[in-house]
Structures are given as structure tokens and as C-alpha cells.
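Just one protein chain is left out here, and the rest sit where they should.
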Amino acid sequence: MKSLPQDRFVDVPVRVRYAETDRMGIAYHANYFVWFEMGRTEVCRAAGVVYKELEESGYLLMVADLGARYLAPALYDDELLIRTRIGEMGSRTIRFEYELRRGTTLVATGFTRHLYCSNATRRSVRAPEEIRKRFELFAGFEAAARF
Amino acid sequence: MKSLPQDRFVDVPVRVRYAETDRMGIAYHANYFVWFEMGRTEVCRAAGVVYKELEESGYLLMVADLGARYLAPALYDDELLIRTRIGEMGSRTIRFEYELRRGTTLVATGFTRHLYCSNATRRSVRAPEEIRKRFELFAGFEAAARF
Amino acid sequence: MKSLPQDRFVDVPVRVRYAETDRMGIAYHANYFVWFEMGRTEVCRAAGVVYKELEESGYLLMVADLGARYLAPALYDDELLIRTRIGEMGSRTIRFEYELRRGTTLVATGFTRHLYCSNATRRSVRAPEEIRKRFELFAGFEAAARF
Partner (left out) sequence: MKSLPQDRFVDVPVRVRYAETDRMGIAYHANYFVWFEMGRTEVCRAAGVVYKELEESGYLLMVADLGARYLAPALYDDELLIRTRIGEMGSRTIRFEYELRRGTTLVATGFTRHLYCSNATRRSVRAPEEIRKRFELFAGFEAAARF
């Protein structure tokens, strides 16, 4: 598994919904992972991997583990920016990393690590070559490998 | 379509989760339909129709329309009772009716009406005979039909 | 209570999140009301009523009743349009009406009716004059009343 030297974030704006707040008056912590999913979907799309199509071709990216740190509360109606990049890629795994920002304030950071799985068997498989290449190209891995 | 004379509620307790509240300090209105789903699942089970198995046999109950009235707020950590019954049955439809109670307080009422659909085609179909019978028996329709 | 002759929709785009789907492969019915909330928030903003500020000034718009009809499934990654307008206004109530569209397909329709409440007492109150005027002006009520 190689850590990628790139810093290629895809930015997705999101406005905090009333439904996403809790009685503390702030966005409920679990909802951040829904926003992270939005960012992940757009990183995939930017890399030429429409996640819906990846599933239709028989693969799933199942969440293996995740984590987050909460640095500042996100409030109702806040306009946030979800910044997402590919963190690491293995033969069977991919890790996405997230920053959530409101203006210059870092609201949260997080990651999710996924296993490539067969939709049919629900078991871990090697990443399809074509998919892996697209992610690597997008993440700048090949360029970095030249040096 | 016949309205059923029965009054056979199935009661399911639920405790309001923090995640289900919003910044108004009360349970967010959309979440009531998740509780109603819990009640519906248990009415099905009580009638001998495990909904998961119904899906596995090729059928879906897709929501066609729904409604709710909100009478008293539901608060975090409240212990509520979801009371569910079968309201009406047609050849292709089934309607469930719900009451949400906290002690003697009526918190909300609602209904959902569903279409029997084929999982394969996602189109409306007639209710499978065996399923319809179980729901009718449970709802007391046959007994009522005698008079 | 007067029905408004206007047809002034505010349109908000939304992309269906993976989190919003269920094992039927379509968006879960309760989530439509979260999208409707997004539309309602933007109708308020367009009318000059920032809902967050309305709450901060001591008022809440509590949901009194709601309904929806589901006409076509919404799928993961679909780009939908939430069309929202003010339906009716009473001295203590406001009703919002919604259409959910995917291209020319009508996916769902719905409404929510809200009570103006005092945040302090959580009881129903008359709509603040200034707020009511802004909604009326936006909804075209005054223009309509001239004829």
C-alpha cells in the first residue's frame, strides 16, 4: 500500500439541513459521514468513475473503517465545503480523506477506508484494473512514481 | 376496496433517539414515518407476513401516499408507543394506520398506503392470494364479512 | 383562510445521496420531507424571511400536518428539482406545497402545513405582521387582492 503524495481535493458545497441538526442546536455527528459520502461520490466522478456505474458493473466499495475529529460545530443553514481526496490505495482497498470547512474554519476532518467487493459474493476482491488506473491517474500517483 | 371494521392494533414501543431530534428540541417530523415503518413491520409479522420474506419472494410494498397530523411534540428520551393497524385492503393496495402515543397523550396520527409491486418489474401487481388472506384474517375482515 | 392564486415556485436542485436510499434501491419515502424542507427554507429566504432568523426572533413554524404522493421512484445519484410554493396562509398557519421532478417526470407531490408558535411557550400564536406581509408579497397575494 502506497501513500499518495498528491493533494488533489474535490470540493463540494453543502448547506446544513434542519433535519441534520439535533437538540444541541448543531449538526448531529453521524451526519458528517453522509456529507463525506457526497464528497467521495464527486471524487469518483471527477476521476471518471461514476460510482453508480461501478456498482452496476458488479463491484461495491464497502466501508471497512472510518474516523472523524470534530473541531467546530456546524449549525443549521451553514454553508459548508466538503473537501475530499484519495488518501491511499491498496490492491483491494481505497481510502478517502475529508476536510469540512466553513470559510476559513476547519469544522471537521475524517477518513473512510473501503474494500472492493463483488456485489454477487459480497466478498473482498482485487480492484478492477481500469478503475484502479483511473483513481491513480486522478490522484497523481503515476506522476509521483516517475521520480 | 373495503374499509375494515376491525380495531386490531399492534403496539411497538420506541424511545426517541437524540439523532431524531432537531434544533427545535423535538423529534423531526419526517422521523415519525420511520417509527410508523417499525409498527408496519410488526403488524406484518403478527399477521404471519415477515416483510423481509415477502420481498425475497419477489414482491415489494411501495409507498403510494401518506399523511400525518402532529398533535403534541415528541421529545428526546421519550418512551412512545406506536399503534398500527391495517386500515383498508384493495386488490393491489394496503393501507396502514398509525397512532403515536406517550402515555395517554396522542402525539400524532398517520397513514401510509402501499402498492403491491413486482420486485422484477417494479410495476403494480395484484396482492398474492396467500398474503392477502393472512392480512385479512389478521385484520378480522373474514369475520366481518360474515354479517 | 385564503387560497393564493399565485404560482410562484422556488426551485432547488438536489442530488439523491446513497444514505437516502433503502434496500429497495430507491430513496426512502420519509426523506422526501427533508428535501421539502430544503425547498421551504429557500421559499422563505426568497420571500425575505431567513428561517433561522425567524427562530432567533422567537418564533417557530411547527409542522401541524403533511401529506405526499409518490408517483415515480427517485434513484441514487438522480438530480432532482424541488419546486416549492406557498399554498395557503391563515392568521396562524402557512401551507407549503411541493413538487419533486426529475426532468419532465413528476416524482412526487406533497404539502406541509405549519403553525406559527412562540419559541418560549411552544404555543400557537398569530403570524407576526411583518413576516406575514413578506410571505403575502412574495406569494402574490396583494396583487391578486386588487382584482
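The chains carry the letters A, B and C, assigned in the order they are written, with residues numbered from 1 in each.
Here is the rule we use: a contact is a pair of C-beta atoms (placed from the backbone, for glycine too) under 8 Å apart; a residue touches a chain by one contact, two chains touch by 3 or more.
Computed from a prediction, not measured in an experiment: that's the story for all the values here.
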Neighbouring displayed chains - absent chain, whole complex: A, B, C
Chain not shown: contacting residue from C:G25, C:G48 or C:G103: C:G25
Touching residues (missing chain, whole complex) on chain A: 23-24, 29-31, 33-34, 37, 55, 60, 62-70, 73, 112, 122
Hidden partner interface residues of chain C, rising order: 18-19, 21-26, 28, 30, 76
Hidden partner chain, residues of chain B it touches: 15, 17-19, 34, 37-38, 41, 50-52, 76-77
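Note that only the chains that are shown with their structure count from here on.
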Fraction-based call for chain C against chain B, same above half, different below: same
Distance from chain C to chain A - Cα centre to Cα centre, in angstrom: 31
Whole-Å separation of chain centres (CA-atom averages), chain A against chain B: 36
Interchain centroid distance [CA atoms averaged], chain B/chain C, Å: 25
Junction residues of chain C - those touching two or more other chains: 34, 37
